[in-house]
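Just one protein chain is left out here, and the rest sit where they should.
Presenting subunit A:
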Amino acid sequence: MGFHLLSPSYCCGYQPSPPISHGLLRFRPVTGIPKPSPQKGQLHQSRRASKVLAYYGITTPPYKLDALEPYMSQRTLELHWGKHHRDYVDSLNKQLVKSPLYGHTMEELIKVTYNNGNPLPEFNNAAQVWNHDFFWESMQSGGGKLPQGGVLQQIEKDFDSYSNFRDTFVESAMALFGSGWVWLVLRTEEKKLSVVRTSNAICPLVWGDIPIIALDMWEHAYYLDYKDDREKYINTFMDNLVSWHAATVRMLRAEAFVNLGEPKIPVA
């Protein structure tokens, strides 16, 4: 029995992010001056050294950009992470310059800006930053195959079988209209795993649920590699990319917040 945190791809200088973090597995680096004060949250100079004082930084995927070949090309990651994801971060920071919203963790910021269904302008960018961080960590080289141990048991408990779950996930992704995401979440109220589909930037955190796995269904996520063949992309994700290691760690953490009841299923 053992689980291992995904090792970050860059080195020293970590400051652990606040403990109640359902999402991200790795620590955000804090670099440069000034030293972060408790009120201001995390500060560091943005790369461009422009007039914008950055509040949030971009994290790198926990693998090299070519690590997911041939299932997700390096070119896609260069664009998806290097342009789209980075744009969301930069846009968010620009918005926050004039906004009283600071000092939040990313999860808090998402819930606050979601504003109970009436999202503030910062919501889109904040949620997309978080969603993409979560997405990179939901994949790994040599991914796919079957979940193990406690995660598999919980899936079998809540979906009857892994293949039922897989079918549900694929169908949900195929039935999405427009841009959005498909999630495996742990529903905190029902205390069950569930497949959930969201539009545009929406993320299950806003309903207080705990995401376990995410699949980006925006066209930019797959168009270069798969063109219009969404079914192939989704199946490839399930068979070759999804990181059940990440799912295990997330389930383990989730169990600290959700009592999954008897029998107590060991996650790791």
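Definition applied: a contact is a pair of C-beta atoms (placed from the backbone, for glycine too) under 8 Å apart; a residue touches a chain by one contact, two chains touch by 3 or more; residues count from 1.
As a convention for this text, contacts and distances are computed from a predicted model.
Q: Looking at what's absent rather than what's present, what does UniProt name the missing chain, "AP-3 complex subunit beta", "tRNA (guanine(10)-N(2))-methyltransferase TRMT11", "Translation initiation factor eIF2B subunit gamma" or "Superoxide dismutase"?
A: Result for the unshown chain: "Superoxide dismutase".
Q: Considering the complete complex, identify which of A:Leu109, A:Leu152, A:Leu186 or A:Ala201 is in touch with the unshown chain.
A: Looking across A:Leu109, A:Leu152, A:Leu186 or A:Ala201, the contact with the absent chain belongs to A:Ala201.
Q: Which residue, A:Asp87, A:Glu108 or A:Glu156, contacts the hidden chain when the whole complex is considered?
A: With A:Asp87, A:Glu108 or A:Glu156 as choices, the missing chain is touched by A:Asp87.
Q: State which residues belonging to subunit A touch the missing partner chain.
A: Interface with the chain not displayed, on the subunit A side: 79, 83-84, 87, 124, 177-180, 199-201, 218-220, 223-224, 227-228.
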